[in-house]
Every structure is written in structure tokens, then in C-alpha cells.
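One structure coming up, written as C-alpha cells, with questions to follow.
One chain of protein is taken out of this complex; the other chains stay put.
And then subunit A:
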Amino acid sequence: MKKACYINGISSLSPQSTAEEENFDFQQIQTFQKPVLQVAFKNYKKLIKPVAMRRMSKSVKMGVFTAASALIDAEVKTPTSILTGTGMGCKQDSDIFLENLLLQNEELLSPSKFVQSTHNTVGGQVALYLKSKAYNFTYVQGSASFESALLDAQLSILTEEKPHQILVGGIDEISENTIGLLQLDQQIKNEPEIKNLQLLDYPSKGSIIGEGAHFFVISEEKTATSYAQLLDLHLENAIEVEEVAIKTKQFLAQNQLQASDIDLIILGNNGDKDFDTYFQPLQHEFKQTPQVFYKHLVGESYTASAFGMQLGVKILKAQFIPEAYRLNAIQPQKAIKKVLLYNQFRGKNHSWMLLAHV
């Protein structure tokens, strides 16, 4: 029998989290009037001891917390692999380390900041927290980082003859330096006030940026509380706008599906006038299908698609499309069984994910 990938546990920290509660709520939408959306969550001590937290930067705390929380959600104690994807790694500690390097003429540098500044710090700290010596790999592939980690999880399950409980997630944090650089590069909108719920109405370059950590527990074993099934995943580094619809149809055909089989499409629109054109062919192709987007609520980041996947998984489980996430007004005419996600980042790293109800 062909093996399948079931999503059995999830946890998310995003700008939609509150100071006390990690996972986003469909009914309680956080709104913003600024272009930089940060995670307000503070309650890390729920799962992490203060003594362990003292050396953790924000991304490490977010990563360890959501990894531990996803395992609890899946009722799994020990993962068989820990796979993390991050575009920028522990950016805040990297900045501090490099600033000290300059200030102190490359001498007498804090070892903690160096240790914490590497991209695989989150994966390492998750392993230390869980006392896990399992396969541990960090993917640093820009805006394909989370998808690359997810691909590793999918291939492991489909090709290895052993049971899996794979912890896979995407993490990115904002630092002051990142904001400055992205502003210079016009990746952040420069309007004096940005209302995030109207993000797609600003006809300008750039978007709003965000941060977060999103972990999943994936296994070939379906449980009574499984959220959804990951049917397939496809990545392409560079394609033209005209190819998006063709590639999407090819991806669906590989899974014996056509556009009419999709009950919901989740798109990565971020309001950037130069690159949202990539989503338009699918907005047109799937105009009779309910459409959802999410970056107006969590901001753009290299691993924002991990939030999109959590959104798809939660919609499949709840069979409900929250109003604030709607991209069109089409209502589902039947149960939501198949969800297609498409994302790209500034015209690169195009990804398609297919989720199914279980």
C-alpha cells in the first residue's frame, strides 16, 4: 500500500498570537497599522525553564516552544527527526555578534552570541530541550527553507521502511538591521500608515514583514486526531508569470486531480505590485473556488508559507473559512476536502502544496 503523510500535531507563533496564547484564533484577529509585525507572545515559561531561556534569542524561544507544543499536540514524546527551515536564522544574535566584532576589533567576543548566531541553533536547541539525538537537519534555502525541510520529511516517510514521527517547522525573526536593509531595497512599503487588513489596496512596491515559528508533527500513521494529509509538494526556483497556471495544472495532474477538484486555494499575495502578478493567473483560474490569503495578517517572511500551511490544516479540520482571510467571496458549496497552496517570494522559489481532509 502506498504510504501517506499525516499531519498529527501543529503549533504556531505569529503576529496573530497574543501575549498569552500561541496559536492563532479564527475569531480573534490582531490588526496592525504598521509595516513590521512582530510576535507579541511572552508566555514561553509555559514550556521552557527560565534557566534554559536565558541564552535563547527570540527565534530560539519561538522555535523550541512551538516544537515542544506541536509534540504535545500530537501526543508524541520523541521525534524520529527534527527538520527546521529558516531563511535568516538567529538574526538578532548574528547582528549583536557582528556589531561586537567591529566594536572590539575582533577580540574578546562573547562565545554565547557566536554559538547562538548560527542558522542551526534552533534545531540544536530543540534537540537539547528534548534530549534527542535523532536526525537533525536545518535547511537554509531563502524563501524555500520551510518547503525544503518539508520535502525532506515527505521523502523520509515515502522512502524509508521505518516508523516516523517527524518534527518539521519554519522559523524566522525580525531584527533592526533587517528592517533597515529591507526598507532600502523597497521590500517594505513606505506609506506613512499601513492598515494591514487593506494590504492589497496599496498599489506600491514591497509588503509588510513578519516573523514567527510554525511546527508540525508528520507521520505515516493516521491517528484519531490527525489534522490533515499532506498529499504532495512541489518546488520550482524560477518561472515566468505565464507558466504559473500551466505548472499548477501539471502538479494537480500528477496527483490525478484537476482544478475543479480543489475546494479551497490558499495564495501568498503580499500586496507587492511587482510580484503579486504571479498570483493573478490562479485567482482567475480558480475564480469559482473559495480563495484565501494570509500575509496581510502575519507579514511576509522567508518562512511565511509555514503559516499558510497551518492555516490550510486548521481550515480542513474546522471546515470553516474565517472571514478575515478571504480573498474572494465564493462560499464552499460542499465539504472542504482538497486544499491547494501556492506561494512565491519576489518571483522566485515557487511552491505548491496539496492538503487533504482525513
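Definition applied: a contact is a pair of C-beta atoms (placed from the backbone, for glycine too) under 8 Å apart; a residue touches a chain by one contact, two chains touch by 3 or more; residues count from 1.
Everything below uses one rule, namely that contacts and distances are computed from a predicted model.
With the options "Formate dehydrogenase major subunit", "SufD family Fe-S cluster assembly protein", "Acyl carrier protein" or "Cytochrome-c oxidase" in hand, the undepicted chain maps to the protein name "Acyl carrier protein" (source: UniProt).
Annotation: of A:A4, A:A40, A:L109 or A:A245, A:L109 touches the absent chain (contact as defined above).
Interface note for the absent chain: among A:R55, A:K249, A:K317 or A:H357, the touching residue is A:R55.
Mapped onto subunit A, the interface with the missing chain covers residues 50-51, 54-55, 104, 108-112, 115.
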